[in-house]
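First the structure, which I've put down as C-alpha cells, then a few questions once you've had a look.
A single protein chain has been omitted; all remaining protein chains appear in their positions.
Then we have chain A:
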Amino acid sequence: MSPKTLYDKIWDAHVVDTQDDGTCLLYIDRHLVHEVTSPQAFEGLRMTGRKVRAPEKTIAVPDHNVPTTLDREKGIENEESRIQVEALDKNARDFGINYYPVSDIRQGIVHIVGPEQGWTLPGMTVVCGDSHTATHGAFGALAHGIGTSEVEHVLATQTLIQKKSKNMKVEITGKLRPGVTAKDITLSVIGATGTAGGTGYVIEYCGEAIRDLSMEGRMTVCNMAIEGGARAGLIAPDEKTFEYVKGRPHAPKGAQWEAALTWWKTLKTDEGAHFDKVVTLKGEDIAPVVTWGTSPEDVLPITGAVPSPEDFKGGKVEAAARSIEYMGLTPGQKLTDIKIDTVFIGSCTNGRIEDLRAAAEILKGKKIAAGIRAMVVPGSGLVRAQAEEEGLAQIFIDAGFEWRLAGCSMCLAMNPDQLSPGERCAATSNRNFEGRQGRGGRTHLMSPAMAAAAAVTGHLTDVRDFMLTHA
C-alpha cells in the first residue's frame, strides 16, 4: 500500500460513496451547531418534513449572540439576537439533539465546548456552520466549516458532498523562544503563506515546536488554519491528545477506550507520504507578532514598523493603502508606538484556560493603564469556573479587567460587546477585518500575553521587554 498522510487516512475511513468525477459522500461523525448559521437549515428540514438523521451525533450551543455580562439571566435585549437564540432552543428541543443552553455551566463557544465535553475525538470528521471548526483538527480530527445549506444537508443525511483537498505540510522545527506562543506560530505561518496560501489544501502541522505545544496551544494553531485559506488544519494525535481526551464526559470508556486508542495510534502520516506543498519555519525564528492591517496576513514581529503600500505588489498595494488608512496608522511608525483603547482576551482562538493563565501571569500585581477598557471573556462556563478556582479571575479583576461570562463576545461583536468607530483594540481573536469588532473599530491580533502587556502599558508592547522591565 502506498504511504498515506493523516488526512488521507481519516478521509478514507469516512467515504460512503465516490462518483466518477471524484466527488465523494463523506460520513460526518460530529455535527456542531450554533444559533447564527442554523435557523435556515432547521427551517429547511421542517419545510420538507425531514428529520435529523443522527441527533445523538449533533451538538448545539448558543454562543455568538449571547450577552456576556453578569446579568445575562435577565435575557437578551436585542430582539433579533433573542429570536435567534430562542430558535436554537426550540430546534434543539424539537429535533432532539444534544444541547447546552445559556443557563448551563457547560455553555460556551462551540469550538471550546466540543473538545471540553469529549465530543471531539481523534480520527473523526467534525463539521459546523462556522469557519473556525478547524480548531478541532488539533485532535487529529478532520474538521472544517460549512455553509448553512450544508448544515441542512448534514442534519438530514449525516453526510457531506466533498471533493478531496490536496495535502500540505507545515513544519515548525526546533524550539520556540521565551515569550513566543502558539498564536505567534499560527499568525507567522499566515504571514509567510498569505491568506490564500492554504486554499485548496488541508494542512498538517508538525515538527518539534508543534509537538511541544499543549492541546490548548494546538487548538490555537489549527483554529487559524482557515485564516490561511486551508479547508482544515490537522495535528497527529499523541500521548498529550489521549491524556486530554481521557475521562471527558463523551470520550469512550473501558474496553471501548482501549479499542479507540489502538486505532488512534495509527493516525499519523506514513513515512514517505506525498505532500503537494511544504512550508517549513524555524521555531527559533518566530517572534511575538501583531497584525497592523485588516487581513490576518498583515502580520509583523512586534519589533517592526508599519509598512508602506509600496512595499507590496499587485492588488495588495491598494489593499494595504486601504488598511493603513482604515487602521489610522502611518507608514514607518513603530508598532510599539501604537496606542490602544481596548483589550479583548477571549474567543475560540485564545479563550481556554491556558490562555487565561498566560495573560494572568503578566497581569499579576499590576494595573491596566489609565483610560483602557479591558475585558476577559472565558471560552466556556467551565473555563470560567476553573479560572476562578485557580485565582486567575481575581488577578484580572484586581488589574482592572471586566470578568465576563462565556461567549464569542467582541470577537465578532454580534452581542453588545463592540468597538466604536476609531476605537483601537488589542485582541486575542482571529480576525482583524474591517468592522469585525464593531463598525470602524480597529483590531490588532496577538497572543494573550501580548494583549495583557498592552493593557498594562497602553500601547502595543513586546512581551519579552515587558517581562524584563516588569519582573
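Keep in mind that, in the parts below, a contact is a pair of C-beta atoms (placed from the backbone, for glycine too) under 8 Å apart; a residue touches a chain by one contact, two chains touch by 3 or more; residues count from 1.
Following the convention adopted for this analysis, contacts and distances are computed from a predicted model.
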| item | value |
| --- | --- |
| Among "3-isopropylmalate dehydratase small subunit", "NADH dehydrogenase subunit L", "Phosphate transport system ATP-binding protein" or "Aspartyl/glutamyl-tRNA(Asn/Gln) amidotransferase subunit B", UniProt-listed name of the chain not shown | "3-isopropylmalate dehydratase small subunit" |
| Selected residue (touches chain absent from view) among A:136, A:436 or A:464 | A:436 |
| From A:25, A:287 or A:385, residue that would touch the chain that is not displayed | A:25 |
| Touching residue (missing chain; options A:185, A:286, A:413 or A:446) | A:413 |
| Listed residues A:83, A:278 or A:468, member touching the removed chain | A:83 |
| Touching residues (missing chain, whole complex) on chain A | 13, 16-17, 19-21, 23, 25, 27, 29, 36-37, 39-40, 43-44, 48, 50, 53, 57, 64-65, 78, 80-81, 83-84, 87, 121, 123-124, 129-131, 133, 144-150, 152-153, 156-159, 161, 163, 165, 195-196, 199-200, 226, 229-231, 252, 256-257, 259-260, 263, 295, 297, 314-316, 318-319, 322, 412-414, 421, 431, 433-436, 439-440 |
